[in-house]
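Here the complex is missing one protein chain, while the rest keep their positions.
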Amino acid sequence: MSRRVRIALFLVSVAGVSAFLLWGLAGLPSFGDYAGPYGDLISNLAKPQRHIANAVTAVVFDYRGFDTMGEELILFGAASSVVMLLRETRDEDVADIVDRVRSDATNALSLLAALAVLVVGLDVVAHGLLTPGGGFQGGVVLAAAFLIVFLGVEFFAYNRLASTSFGEPVEAFGAGGYVGLGLVSLALGLAFLENFMGLGTFGRLTSGGSVLLVNFSSGLAVGGGFLVIFNEFLQENMAARYGR
Amino acid sequence: MIPLQVVAILFVACGALVVALSRDLVRQAIVLSIYGLGLVFLFVVFQAPDVALSALVVSGIAYPLVLVGAIARLRALQKREESR
Partner (left out) sequence: MSYLPYALSVWLFACGLYGIVSSRNLIHITVCVSICQSATYVLLLAIGYRKHGTAPIFSDIPTKGRTVVDPIVQSLTLTDIVVSVAVAALLLTFALKTFEHHHSLDPAEIAGLKG
């Protein structure tokens, strides 16, 4: 069938599906009338039971840490698949491309900016238990710090710092470390991924017990994963631009 | 529902329509970043700062880079096709 007929048919059917969806969603409690017991339970328990100020991080890494492990392994699998699919362009092909940004001021300021963003990324990861933040958000910021080196300085420096041979071990260490921390809990006789350190003082950076280590390892895994993905795309583009 | 939430909802709705209707790829990448910013605004107004931070980081850093990298590689491949 032609494209117009297909789109017309689609519009009719999406109108029907939307009507059904709206009818179903109208049966929910209206916006703002959240009544469920679990949210209140977690909000009341995050501080006294876990000494964690950020209830969302407590759910992500402590109460539902097993689901987060699954999500991280999805990211790990996606990054590995990207590397495997784009394996024709290898590290050696682009190892000698310089591609410098032709402004000394931009180079200098970008180096400073990259350092600043690295510190900000570590700050976002570390404060995940106290303020909005955590491993997932901070991990992407950490990967962005290396990216600023490529964008503002030169590709050669970026490749030396953050090629796949750096990103992959970091990512593997993070993802494996997450699972390893769960196994440490098992070895100590507790449940998988249960807290095995002292809970610490509420409101300090070291609160939460082993959730802090889990937080950092997920930050490394996410940062490493995105670094690997970015690097594959950048390598492809640089190899194409310089005819390798 | 406070008016700020209504404004955020309308902005996100318009943004989604514009993204879906954009045909040029680079233009769609730019509009997607703006749509992501609208989503950040919506998440903040829905009292979800963690989610807003995650959406900000993703729509500002990760997604544009991956998308523009793919578009650039695609253009290089198309140019190689044409020159053959």
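Labels A and B are assigned to the chains in the order they are written; within every chain, residues are numbered from 1.
One rule holds in what follows: contacts are C-beta pairs under 8 Å (C-beta built on N, C-alpha and C of every residue); 3 or more make two chains touch, one makes a residue touch a chain.
Quick caveat: nothing in here was measured; it's all calculated off a predicted structure.
Trainee: Just list which of the chains on display the missing one touches.
Mentor: If we consider the entire complex, the absent chain touches A, B.
Trainee: Can you list, in ascending order, the subunit B residues touching the missing chain?
Mentor: On the side of subunit B, residues 1, 5-6, 9, 12-13, 16-17, 19-23, 25, 28-29, 32, 35, 39, 42-43, 46-51, 54-55, 57-58, 62-63, 66-67, 70-71, 73-74, 77-78, 81 touch the unshown chain.
Trainee: For subunit A, enumerate the residues touching the unshown chain of the complex.
Mentor: Considering the whole complex, subunit A reaches the absent chain at 3, 6-7, 10-11, 14, 17-18, 21-22, 25-26, 28, 30-34, 36, 38-39, 42-44, 46-48, 53-60, 64, 67-68, 71-72, 74-75, 78-79, 81-82, 85-86, 130-132, 134, 136-137, 139-140, 203, 222, 225-226, 229, 232-233, 236.
Keep in mind that, in the parts below, only the chains that are shown with their structure count from here on.
Trainee: Going by the contact rule at the top, pick out the subunit A residues touching subunit B in the complex.
Mentor: For subunit A paired with subunit B, touching residues are 31-32, 54, 56-57, 124, 132-134, 136-137, 140-141, 143-144, 147, 226, 229-230, 233-234, 236-237, 240-241.
Trainee: Which bits of subunit B are touching subunit A when the two form their complex?
Mentor: Listed in rising order, the residues are 1, 49-50, 52-54, 57-58, 61-62, 65-66, 69-70, 72-73, 76-77, 80.
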